[in-house]
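Contents: one structure, followed by commentary.
The other protein chains are all here in position, but one chain of the complex has been omitted.
Letters A, B and C name the chains as they come in the text, with residue numbers starting at 1 for each one.
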Amino acid sequence: MAKILVTYYSQTGHTQSMAEQVMQGAEAAGARVTVSDIQHISVQDLPGYDGIIIGSPTYYGLMAGSIKELIDQSVQYHGQLAGKIGGAFASSANIGGGNETTVLSILQVMLVHGMVVQGSATGDHYGPVGINVPDERVKKQCQALGRRVAELAIKLFG
Amino acid sequence: MAKILVTYYSQTGHTQSMAEQVMQGAEAAGARVTVSDIQHISVQDLPGYDGIIIGSPTYYGLMAGSIKELIDQSVQYHGQLAGKIGGAFASSANIGGGNETTVLSILQVMLVHGMVVQGSATGDHYGPVGINVPDERVKKQCQALGRRVAELAIKLFG
Amino acid sequence: MAKILVTYYSQTGHTQSMAEQVMQGAEAAGARVTVSDIQHISVQDLPGYDGIIIGSPTYYGLMAGSIKELIDQSVQYHGQLAGKIGGAFASSANIGGGNETTVLSILQVMLVHGMVVQGSATGDHYGPVGINVPDERVKKQCQALGRRVAELAIKLFG
Partner (left out) sequence: MAKILVTYYSQTGHTQSMAEQVMQGAEAAGARVTVSDIQHISVQDLPGYDGIIIGSPTYYGLMAGSIKELIDQSVQYHGQLAGKIGGAFASSANIGGGNETTVLSILQVMLVHGMVVQGSATGDHYGPVGINVPDERVKKQCQALGRRVAELAIKLFG
């Protein structure tokens, strides 16, 4: 059964709320999902998952520094994440506030790890971007992300 | 008197409408502004401006191909745009639909030309992103972009 | 048998030469590969492939305008490429000349199509970047890209 980690950094609770929607989507697709604040995640946990989805607030158009610190530490397991499925989402205060580039910054580090990422032909193409409190549009996008990553992980890892 | 070109590609009229707001902002700041559909622009016009602002619809998260074709032709004047001021804006159908990356794709080509670009500490940081029909938020962002580019062009080119 | 398209735009022959190495990698991995100048490709061909790999020279840090025009036309088949495997490579004149951003511009449009892309934990992480005449490093990277896309296409499409 494909194992998915949904992890996030959240100060206002909006990113956490998005993470819960992502989890619902991934579970509905049949994956076993762990949701965790990134502060409770150790890099040694990462190779144990088939899919990793990371959510961040939009801090200067990129993932939060504390997430990037974890990514930098993940170099200890460099190569072991290759072929796993990745996904990303971001919350922000404004449209045009750097949310797409935050999502892409996460997808980029996943590509450097040799991971597999998939966009969406509809809606938020790179990954869900929330503006303040997640509304129905954002919840739907988050569920779609969870489902998309889970379905691909299930196809590839059973 | 600083000369600014605001040029755009528009199918639905939304990007054109944003261009007019950008023009208003640049004129209010004291620049002489030309607004033109990019289909009426020749690359040989570009070196005659102190500032160039380009607007595009969001086509696969990047500027429209027809704008990129003009950029590719501008290689004839490569080096002659160095030091000029650049700016960008994008219209799109959806939040998260690739509008920020469309703006950034335009800023990137401007950097390759050696141009000078400025972000905004407030609002749409890289440049205005419109969602469908430009609303008050978008108009304000477009005017701010015009003003920002014009003010910098006036400081540097008088 | 997984079907892969390797298509490119090439003025100097360097991008074409890279395409041939990508093809070798994909064939060695067991895929059926078509290599074609993008000028001979019609958008209606695209849905017929399981994997699509696009190579471009580095024109202002993005894919060539003529490739972007084809991508824009591909909107006719929007949604039909979702789930297919994508990959990208770029040739350039200089290190730091915009080659990584050219590769990423192609991967971005693939994500907007809902395609699946994979990075590499070693070497050229986003996709091969050639500097002038492809050397041994670049050939190896191109073969690795072809192999990577083919292996993923075979797993997903048989």
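By our rule, a contact is a pair of C-beta atoms (placed from the backbone, for glycine too) under 8 Å apart; a residue touches a chain by one contact, two chains touch by 3 or more.
Predicted model only: the values in this text are computed from it and were never measured.
Which one, C:G83, C:G98 or C:G114, makes contact with the chain that was left out?
C:G98
Which residue from A:L5, A:A31, A:L46 or A:A64 sits in contact with the chain not drawn here?
In the complete complex, the chain left out is touched by residue A:A64.
May I ask which residue of B:M18, B:A31, B:V112 or B:C142 touches the chain that does not appear here?
For the chain that is not drawn, the touching residue is B:V112.
What residues on chain A make contact with the chain left out of this view?
Residues touching the hidden chain, for chain A, are 59-66, 68-72, 74-75, 98, 101, 105, 108-109, 111-113.
Extract the touching residues of chain C with respect to the undisplayed chain.
For chain C, the residues touching the absent chain are 61, 94-101, 104, 123-129, 131, 137, 141.
Considering the whole complex rather than only what is displayed, give the residues of chain B touching the chain that is not shown.
On the side of chain B, residues 78-79, 81-83, 104, 107-108, 110-122, 125-126, 152, 155-156 touch the unshown chain.
By our rule, only the chains that are shown with their structure count from here on.
Going by C-alpha centroids, which chain is farthest from chain A? Tell me that one.
Between chain A and every other chain, the largest centroid distance is to B.
Are the interface residues of chain B and chain C largely the same numbers on each copy, more than half shared, or largely different?
Mostly same residues: over half of the interface numbers shared.
From the C-alpha centre of chain A to that of chain B, how far is it in Å?
32
Which whole number of Å gives the spacing of the CA centres of chain A and chain C?
25
Taking the mean of the C-alpha atoms as each chain's centre, how many Å separate chain B from chain C?
Using C-alpha averages as centres, the distance is 29 Å.
At least two partner chains per residue is the criterion; list those residues in chain A.
Expected reply: 104, 125-126.
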